[in-house]
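What you see is part of a larger complex, with each chain still in position.
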Amino acid sequence: ECGHISLSDSIVRLGDPVTASCVIGQNCNHLDPESEILWKLESELQPGGRQQRLPDGTRVSTITLPHLNHTQARLSCCILWGNSLQILDQVELQAGYPPPTPYNLSCLMNLTTNSFICQWEPGPDPHLPTNFTLKSFKSRGKCQTQEEPIQECVPEARQSHCSIQRKHLLLYQSLVVWVQAENALGTSLSPQMCFHPIDLVKLEPPTLGTLDPSPEGAPAQPDCLCFHWESWKPSLYMEQKCELRYQPQLGEASWALVTPLPSRTLHHKLCGLLPATAYTLQMRCTRWPLPGHWSDWSPSLELKTTER
Amino acid sequence: TPLGPASSLPPSFLLQCLEQVRKIRADGAVLQERLCATHKLCHPEELVLLGHSLGIAQAPLSSCSSQTLEVVDCLSQLHGGLFLYQGLLQALAGISPEVTPTLDLLQLDVKDFAINIRQQMEDLGVAPTGQPTQGPMLTFTSAFQRQAGGVLVASNLQSFLEQAYRVLRYLAQP
């Protein structure tokens, strides 16, 4: 070996010291035996290399960088050859922090993609390559017991969400889920969550629609609006409740709320409104009485009450 | 009797060779840029000693100098050199993901050029039997050595091609 660097550690906490040594074997004839071993960090020469010659002629230079403040830096072992500084070996130093504890883990059961999507906050950047893994195992009741583990879910690079496919899940059984973050300086685990995947279902918004002008020809009441709605088709097998919010398009009036409402109706009359006024209506639904997340509010339906 | 300069080398062959040299030099320059950008290894002159200990050879083109031009020997050295660089470039495989596409393309173009010369020598009936000697296989004990090896090989290849270009232009003169 004609210039080989060995390191105490190639990855350290930011600001910690790093010790390196560079060895030049005795049979490196093409190297001037008297020349001094020099160190460079990136492109800056580093003083403080302590050089010694071993009985067998091997030369060793050791250096300690007191505080490594670069998250990434190249340390080179060099030697003067004529008037050019030759690099004999080079290593990459990395500095950062152990992974912070992931938090705000939340999951949703998506009936469109039939997958269970969890997302989390990764916490501050530890400046080191850090792998996140969504881990889970099947359980019972309040998750005191651990049954079969589920295949780990590895998110795409730099993503803080992962989706577990339906085939790995028992929707109506307890599931324990947590996030593990790991890098060269350690591992951290988020708090565990325990739930039935189906209880975290989030439906797509319902669809609102206008009615044909009153078929019997009866004059429309000026303070009422008629419309119909139906909750999201793929969720019709679920018992649900919905709620309606409406407000005049103009002016500052806040939303008025009508709740609870059934998951669909072919004909709904909303009264107590101002005549000759344009209203904006939106609805959302949720699995009920069994647990679930409210859907987002539907796109607006715009209707106008008739003149008095 | 030795072939007179360009006396029997088809013009299209020489034009193709000149084109291939320009392509390989362009590929080589991209490789040097990538190695510099990715690994901050931008100066082959600071890696000369390392090159000695790694045993990175340079391919001779002595028969191609204008004073002592021997067309068949020159073609043979050109082919031998390209064959050597094919081996050196192969040893650099896995250098780093950012550099791999450039390295693969460079290898393909060098191999294309070597085969083009070999087949022309066969067509002229002056091809040596068997392939040229491969030379010692480069081995690296660290990622740095492989990256530094890449810088040195790319630099040596550029000067080899510079010489090749000069002689091919001389041969292509009408």
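Which chain is which? They are A and B, in the order written, and residues in each are numbered from 1.
One rule holds for everything that comes next: a contact is a pair of C-beta atoms (placed from the backbone, for glycine too) under 8 Å apart; a residue touches a chain by one contact, two chains touch by 3 or more.
Predicted model only: the values in this text are computed from it and were never measured.
> Taking the file as a whole, write the stoichiometry using the chain labels present.
Taking the whole complex into account, we get A x2, B x1.
The criterion applied here is as follows: only the chains that are shown with their structure count from here on.
> Distance-wise, how many Å sit between the C-alpha centres of chain A and chain B, to the nearest whole number?
48
> Can you list the residues on chain B that touch chain A in the complex?
Those in contact with chain A are residues 40, 45-50, 52-53, 141-142, 144-145, 148.
> Which stretch or stretches of chain A touch chain B in the complex?
2-4, 28, 30-31, 42, 74, 78-79, 81, 84-91
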